[in-house]
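One protein chain is absent from this view; the other protein chains keep their places.
For chain A:
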Amino acid sequence: MTGQRTSSRPVTTVLGGYLPMLGATAVIVLPLAWMLLATFKNSGEIVSLPIQWLPTSLSPDNYVTASEKAPFGRFFVNSVVVTAVGASIKLVLAVLTAYALVFVRFPAKKAIFALVLVALMVPPHMSLVPNYTLVAGMGGRNTLWGIVLPGLGTAFGTFLLRQQFLTLPASIVEAAEIDGASHWRRLVSVVAPVSAPTIATVALISIVNEWNEYLWPLIITDDPRLMTLPVGLTLLQNIEPGATSWGVLMAGAAFVILPVLVVFAALQRYIVAGLTQGAVTG
């Protein structure tokens, strides 16, 4: 706020700037570092008193044990499939719906959009029991499609993309229209390419959400072979209670956390922008 003025006084810059900034960063980084270090500690090192901060070796034993106690390879594949399929269908549906709401003629489009907006505000807990009875009745318990299906309709992506499409200059779509391009062609060759950053943002948010989704997969699966990583992690927690298993549990947590951390590190600009977009426009 007063950056330029205070930069001339090094004491305030350090005390009111660098010190709290480094402190906050440490508070975020250290727990994650603690997790990573613990995955390499054997059970003796985990329960040693006084505490042993660093592991003596970089042995992958805990990762191996976690995978033996619970099928983490399977969890990982399930999570990848659920995330890939769920996020891509969601993205396609959101792009199509947003395009239709902005560029295709239809009666009462405003009312339809209002219904999408209201759906955005319906708390997810309301649909737990009704969706469980519906999907279980369709035979969707312990299936990957049962995990994916209820989340496919997307109000959030539709909303974000509609707002983006509305900002496009009418002239570029009209030019394609005069050239006789169909709606599909207009969407694929004009609207989608110029909206690529927003589409990428919606894709990334969907991917992260699908990967982390917990409550619904927890309810709809109890067969370890069909569990996703977060559900599998709590299964491991139930199999491996007791202080000596912290190393194994941290390995399980690393399976869930590290992929998202890597994606976030690479693409954080888009993710931060997308997740905070509502605030800037609202």
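Here is the rule we go by: a contact is a pair of C-beta atoms (placed from the backbone, for glycine too) under 8 Å apart; a residue touches a chain by one contact, two chains touch by 3 or more; residues count from 1.
Here is the rule we go by: contacts and distances are computed from a predicted model.
Going by its UniProt record, the hidden chain of the complex is named "Sugar ABC transporter permease" among "Sugar ABC transporter permease", "Cache domain-containing protein", "Pyruvate:ferredoxin (Flavodoxin) oxidoreductase" or "SigE family RNA polymerase sigma factor".
When the missing chain is restored to the complex, the residue among A:V64, A:A114, A:L166 or A:L215 that touches it is A:L215. Between the chain not shown and the residues A:V85, A:A100 or A:L168, the one that touches is A:A100. Those residues of chain A that touch the chain absent from the view are 1-7, 13, 16-18, 20-22, 24-25, 27-32, 34-35, 38, 46-47, 49-51, 93-94, 96-97, 99-101, 104-107, 112, 115-116, 119, 121-134, 136, 149-155, 158, 177-178, 180, 182-184, 208, 211-212, 214-215, 218-219, 229-230, 233-234, 237, 243, 246, 249-250, 252-254, 256-257, 260-261, 264-265, 268, 271-272, 275-276, 278-280, 282.
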